[in-house]
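A single protein chain has been omitted; all remaining protein chains appear in their positions.
Up next, chain A:
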Amino acid sequence: MQISEDALKQAYRQMKTIRMFEERLHDEIMTGEIAGFTHLYAGQEAVAVGVCEHLDYNDTIASTHRGHGHCIAKGCDVRGMMLEIYGRADGICKGKGGSMHIADIEKGMLGANGIVGGGPPIVVGAALAAKLYGDGRLAVAFSGDGACNQGTTFEAMNLAVVTNAPAIFAFENNHYSEHTGVAYAVGSEDIASRAESFGMKAWRVDGCDFFKVYETMGEVVDHVRAGKGPAAVEFDTERFFGHFEGDPQNYRGEGEIARLRKERDCITIFREHAAKNKLVSKKDLDAIDKEVSDLIDKSVEESRAAAPPTAEDVLTDVYIDYI
């Protein structure tokens, strides 16, 4: 599949933004300034970006508790996200949602989700709406290997097949559901075969290689936009941090994370592939790194200084109209 140099730079920028956003949060959470539970997406960037680079704002996605990457990839404002995670009044959700509930409907981002398996049924609804709009739009449910065991996911896959809804079930198998290995928790050989058993076409792809993800997603998106029914993709990917920030990760293998960062880092793989095939110059990619680093610095600086919401804000935004 051909990708223009500009499109590649944009994809790299998105991946790098997610990576730096997450690495920086990891450091900032240590300072105690950020409240609550945070689940970092670092390691899985090629999936979110490789999927979302095929979508526009009419297409919708629903995300997970590990949602920052999907939000950024779908175009949510990075500054607004950082403010939100800091619990500020000017955050993308006015400080009411936090890390696990970032959403931006205008961008087609239907929400991160604190409930594992919460998103797939919602995506089927968005896909049914997409079918009614009749303009080829579609909806994507990001789920992990944890959510693939939830009944809601099964119900959603079956309903999507029965109604021929333009939905994509994107399963990011990072080999851990919270602190439990996929070898224990997923009884079937893989996740894609479950989707196939519901009657939809499924693909399997290395989620650490942006180029493979992007190419596969081209086929998947074409299939779904053509009205051939829902589809599923299982991505083999890696989680560089713990389930949540503060997770001691004593269940990881000796040297496992160092090995993953060395051998399975999607940013490194992207750079190597781009250099080898002379797709984008190192200089251009370094310039993007600098640009992204500045954006993250600025977002953190601004978030630290920004005003928190007031006590009165507790009461607003429950309803549009009540008495």
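Heads up, the rule we're going with is that contacts are C-beta pairs under 8 Å (C-beta built on N, C-alpha and C of every residue); 3 or more make two chains touch, one makes a residue touch a chain; residues count from 1.
FYI, contacts and distances are computed from a predicted model.
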Among "ATP-binding cassette domain-containing protein", "Imidazole glycerol phosphate synthase subunit HisH", "Glutamyl-tRNA(Gln) amidotransferase subunit A" or "Pyruvate dehydrogenase E1 component subunit beta", the UniProt name of the subunit that does not appear here: "Pyruvate dehydrogenase E1 component subunit beta"
Given that one chain is not shown, which residue among A:Ala183, A:Ala305 or A:Val318 touches it? A:Val318
Of A:Ala7, A:Met30, A:Ile105 or A:Ala307, which one is in contact with the hidden chain? A:Ile105
Looking at the whole complex, which of A:Lys96, A:Arg204 or A:Arg304 touches the chain that is not displayed? A:Lys96
Tell me, which residues in chain A touch the chain that this view leaves out? 60, 62, 91-97, 101, 103-105, 110-111, 113-115, 118, 120-132, 139, 151-152, 155-156, 158-159, 162-163, 316-323
